[in-house]
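The complex appears here without one of its protein chains, the remainder shown in place.
Up next is chain A:
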Amino acid sequence: MTKKAMEVVQAARDEKHISGHELRKVLFPDFFELHGDGLSGDDPAIVGGLATFHGQPVTIITTSRGHSLNERIEKHFGQPEPSGYRKACRLVENAAKFHRTVFLFVDTAGAYPGKSAEENGQGEAIAQNLLRIGQAKTPIITIIYGEGGSGGALALACGDGVWMLEDSIYSVLSPEGFASILWKDAKKAAEAAEVMRLTPKDLLQQKVIEGIIDEPADHLQVCQNIEQVLQTELDKLQNLSAEELLVRRYERFRKF
């Protein structure tokens, strides 16, 4: 039975949903964290580093919401600061230097809308990711495993392919925000969710994403499904030259 759009939104935000921490633990047991943006800070809402995937070195970047309340406050509930986006950009460019594939895992309501974030150039940080990650000469695959909120998600999903778990969303803003801006009534969120076409099925139809990953209740099985997609995509993209990769990436967004 098909879920209503708002049910998908709720499932994507559910506490029991798979976490970035879990994904790293299961899929990349040898994960070695690399902290910091190399400029001004180390945003805990973005966790990135090195790992191997079926024997191959890869770069992993995940958004992180945290577990304890303190962690969550520190991580702004998984909403990155500019230094988080700059960290991701640094790690992607470093991966490109060594021809390492990049896997990004995204679950964020959006970029952190705080005072310090504004002062530190939140807009500029996202823009530079679009500009520079977009040109990084190495395969870049993004998995959305919860919320894909606006420019804050796009900044981590501007590579060669985006796949989504069944219970996840990707949208220009939250359905609550959409309803309150366009209809002056945040309570119309369910209606907004339908209109916005933010479910994986809708997004696949609009060719915004490459595919949907089955999401059974068992998290280990979910990880296996993700692993399979990553391997298939990797095989496909690794055969392309850097030039072919960038042409393909340009076309991927040019069609919109």
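Remarks
Simple rule for what comes next: a residue touches a chain if its C-beta (ideal position, glycine included) is under 8 Å from a C-beta of that chain, and two chains touch if they have at least 3 such contacts; residues count from 1.
As a working rule, contacts and distances are computed from a predicted model.
Hidden chain, UniProt protein name from the list "Acetyl-coenzyme A carboxylase carboxyl transferase subunit beta", "Phenylacetate-CoA oxygenase subunit PaaG", "Glycolate oxidase iron-sulfur subunit" or "Phosphate ABC transporter ATP-binding protein PstB": "Acetyl-coenzyme A carboxylase carboxyl transferase subunit beta". Among A:L27, A:L104 or A:A117, only A:A117 touches the chain that is left out of the view.
The residue touching the chain not shown here, chosen from A:S19, A:T62 or A:S171, is A:S171.
For the chain missing from the display, the contacting residue among A:L130, A:A190, A:C223 or A:L240 is A:L130, taking the whole complex into account.
Summarising the interface, chain A meets the missing chain with residues 111-115, 117-124, 126-128, 130-131, 134-135, 150-151, 154-155, 158, 170-173, 178, 181-182, 195-198, 203, 206, 208, 249-250, 253-254, 256.
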